[in-house]
Each structure stands twice: as structure tokens, then as C-alpha cells.
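With one protein chain withheld, the remaining protein chains of the complex are depicted in position.
Letters A and B mark the chains in the order given here, with residues in each chain numbered from 1 onward.
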Amino acid sequence: MSLSLQSGGAASRALAPPSTARAIADQGNQMTTRPITTGTSVLGMKYRGGVMLAADTLVSYGSLAKYKNARRLLSINSRTLIGAGGEYSDLQSIADLLRGNALNDRCTADSLYEEDNNEECAGEVWSYLRAVMYQRRNRMNPLWNDVVVAGFRQNPDGTTTDSPFLGVVDKIGTAYEDDVLATGFGAYIALPLMREKYRPDMEEGEARALLEDCLRILFYRDCRALNRVQIAKVTMDGGVLVSEPYELDTYWDFKGFVTNKGEMGTDGGW
Amino acid sequence: MFRNMYDTDVTVWSPEGRLLQVEYAMESVKQGSACVALRSDTHSVIGALKRSVSELSSHQQKILEIDDHLGIGIAGLTADARTLAKWMRNECLNHKYVYGTAMPTGRLATDLADRHQRTTQTYVRRPYGVGLLLASFDKNGPHVYQTCPSGNVYECYAAAIGARSQSGRTYLEKHHETFPTCGRDDLIMHALRALVGCISGDGELTSENGSIGVVGKDERFVLIEGAELQPYLDRLELEGGNNAGGAEEEEGEGDAEEEEEKEDDVMET
Partner (left out) sequence: MASSGSGYDLSSSTFSPDGRIFQIEYAAKAVENAGTALGLRCADGVVLAVEKPLVNRMLVARTTGGYTRSTSTRASRSRVSSATAGRSLTGRGRRRAITRRHHGTKIPPATLSSRISAYVHYFTLHGALRPFGASTLVAAYDTGTKRHSLHMIEPSGVCYEYYGAAAGRGRQPARTEMEKLVVNPSRVPEGGEMISVSEGVRQLAKIIHSLHDDAKDKPFELEMSWLCEGSGWKHEGVPREIIAGAVEWAKKEIENEGENDEEGDDDEDDEMEE
């Protein structure tokens, strides 16, 4: 407490009325409690010689199918892909952040030539994202996404062959790695199917067929999904490849889709 | 004593376009005892001579571990070095937390150099009076970096800094082409031989004043001192090399003086 005798000292400050700012602070700040424009599932799977991601291109506004050609699979650097569901604007800012980092790495590389590039491997991008997401969550202001990261992991000694990497980070900073991953509704619908069919030695074609099947089933079952999709892969020698959006064939004449099964004779379930 | 009026502030350029305070800071590196570093294709090694102030005191610490994959050797103001070491450890730890991998040495070295540089640009702080040798093994293999108070950083195959380091440097320059294929122990021997040349007068390299740090493929950074260093010193003894006036070093002294000239404008690159 100040002992100053000057006017404006401690005494004059003692009974200041609570400011409006203070009043607002007392109520607490409300941060994001739900996402607004959202993407749905992302599927990811390792196969022989690479990693593949799949997602549809729908971004919903609540139950409204608002943007039907939004890309949710993005390349971050020459050997890393991300795919994300959840708040689309947060995904855009994450992509900006990661691409900014990649550019920075390129610019601060040890020399002007490729071989000295200090590019982050997928494992590092994933770990970095985990730190970002966890920090945001602890500040009670999360980035509302589940992000799948695919690519290759460099061995610490940099000598032996790199291994494929597939990991996911969620909005509270949980980081998890596996051979097959799915986020969003896909974690309930597609993941069991993928686990059943997955083999480590799958060829690229098989992997793609399986992922397309899963996307199709998600389109049938998930009201926030679309049959317009993208597939992306990272391979050992080819780097990153993200397909243009394309449409999956669908078949709606399954018996279960057309005949009522419920006792009530309504859409009680098929 | 004073060269001129331009030499008391880091923010003042001399008419020749030099920063004398920074150059003086570079001199303080030469006050510290010698430190050498070298690398092969699989290992990096630092060697240092430790001083003690009296018979009753312990020897100083010259090699500091920064992380599992990285250590530094110091010459100059030890306290400055500790500040920097603390900061470097923190950086490595942060990198490990954020990226889950070891800090790339090149990045740490440039960040460190930028830290040095900042002190040469503003009035309020003096430059760090310490030179560092970084020895590491990261995902790009083994590295040796040398930093100076001026903020310059060099990646080297081998380097020597500190008092009387010229003859060590001469030894390293003469042999550095054979280093890439050296095994771990051979590399340590090279470091010791280079160090022997840096000892003053009739001194000898002992398990007290010698210090070695090694890091390599599948091997985290370790210090070799005291009893662990003895076998290497014995080997050195067998070669008949543990003596400052060894034959090897005699011829080294020859070009030592002209080389010293080069040192002077190191900061200008």
C-alpha cells in the first residue's frame, strides 16, 4: 500500500466503483462451446509403401449442407498430409500455421539445396499439433478439430529407411497413432470395417477400394456426409498427392433402404 | 593501452568499419584454456583442457552436456557459457516437447548465433565473452559447430579454440582428411593429441586436466574424465606423445604465427 501523500494516492483509489470491464470479467469469458461450420469424418490407413487419407468435401452449417466442394485434405510439406473434421475455419488457420512453419523451415535450411532441408517429418508435425491443441485446450479456447496427420517418420539417426506414419490429434490435445484411423462419425461406422479388412501388406488399389467403400457407407449413414470425396496419399518416393474431388457411385435400392421394418410403419429404423 | 576512442562501446563503428568491442570480446575466447572438437562419419568428439586455480582447488568444468545428442566445449568466460548452456538446454527440451524429436544442431547453432548478434547491436549489453564448440549427432549425422562472440557460426570438420589452440588447430588441419573413417577411440586419440599441443610449457595432459565428450550413432553424449580417461592417456604415453614439446607440435609452431593473422579478421568473414 502506498504511503504517498500526493493526491491520487491510495486513498483516492480505495473506493473506486467496479468497472464494467470488471463486471464482465466476473461473469467469466465464454469461449467457443460448439463449432459452427463443420466437416465430418476423415479416414486414414497405412498400406504397403505409403499412407492414404480419405474424406468427403462437405462442410455443413448445422444440418444445412452449406459448402459442397470444400477440401479437407491438405498437403503441409513435401512429405506430410493433414486431413481434418470439425470447425472448418479452425482447419484453415491450422493449415496456415503449418504451412508457415514449413516455409520457415525451407528458408532457414542449412543451405540452398534440397538435401540440407530441415523439413519436419510427419511425426514432428503431429507432435507439434499436439502441443498446439493441448495448449489451446488449457486456455479453454480450443481449435475445434480432429486432425489426422499422414506421412513418414524419420528415424532419429536419419540413416535407415523411414517408416510410414499415421496419427491423429483431437481438440483437447490427445495424440494417438495407429495403422488405421478414423475421426468423427467414421470412428463409429467406418473404423470397425477398416479394422476387419486391414492388412499391413495391402496394395494401393486395395487400400483405395476399402476407403471408398467406407466413404460410401458413411454417406448412407451419416447425415453430414456427402458422396463427393477426395483421396490423398503419401508415398516413399512420390511424395504427396491429393486427388481432385470426385463423386462416388451410390446404390439406394437396398431392400433395407426401401421397405419399412418398424412396427409403426414409419421411419422407425431399417 | 587504448587503441583509440572507438573501442569502448559496442554500438560505435571505427573509421575502418570495425567494431572494436566485439573484437575485444573475441579476444576473451583466447584467454580461456584450449578446447578442440572433431567429427568422423559416425561420431563427434570434444576435448578440453581444464584449469585449476591452485593445488587446493578442483578443476573447472569445460565440457557441458546440453542434451542426449549434444554437448558443448567452452573457452572464455565460464559464467557466460553457463548462461548460454542453460538457454540451450531449455531450447532442446522445448524442441523435444513440441516436436518429439531432438533439436537439429544447425538450428540451435544459428539461434545461438543470433543471440550473440543481438548483444552486438544494442548499447545496453556487452557481447558474450565466450566461444563455443558444439559437438552433436542428430538426424543429419555428426556435426561440429564453432560460435564466436561476434555471432558468427561455422560448421567445421574440426576446430580448436582458446589459449594456445593454434598448434592444436595445426594438428587438426594436418590430419582432418583422415577423420571421416576414424573409429570412436581413434577420434578420441586425435582429440587428445591435438590437446597435448595446446598445453603450456612443461605441462602434461593428465586424467585431472583432460576432459573428453563423445556422442555418436547409437551413443548418447557422455563425458570421459578421470579414471575413464586414463586408458586413452596410457595409449598416448605409449606413442610417446604426451608432452607439450612433442615432435609433432614442433613443426606445427612454424606456421602458427602466420595463421594467427588470419584469426584477426574472423569476424568480418
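Just so it is clear, a contact is a pair of C-beta atoms (placed from the backbone, for glycine too) under 8 Å apart; a residue touches a chain by one contact, two chains touch by 3 or more.
What you are looking at is a predicted structure, and each value in this text was computed from that prediction instead of being measured.
Considering the intact complex, the chain excluded from display touches A, B.
Screening B:S44, B:S150 or B:S167 for touch with the missing chain picks out B:S150. Residues of chain B in touch with the missing chain: 5-6, 10-19, 106, 110, 113-114, 116-118, 120-124, 150-159, 169, 172-173, 176, 262, 266-269.
Touching residues on chain A toward the chain that is not drawn are 96, 100, 103-104, 106-108, 110-113, 116.
By definition in this document, only the chains that are shown with their structure count from here on.
One simple way to say how far apart two chains are is to compare their mean CA positions; for chain A and chain B this gives 46 Å.
Residues of chain B that touch chain A in their complex: 97-102, 104, 106-107, 110, 137-141, 155, 217-218.
By the touch criterion given at the top, residues 108, 110, 116, 118, 120-121, 123-124, 126-128, 131, 154-159 of chain A touch chain B in their complex.
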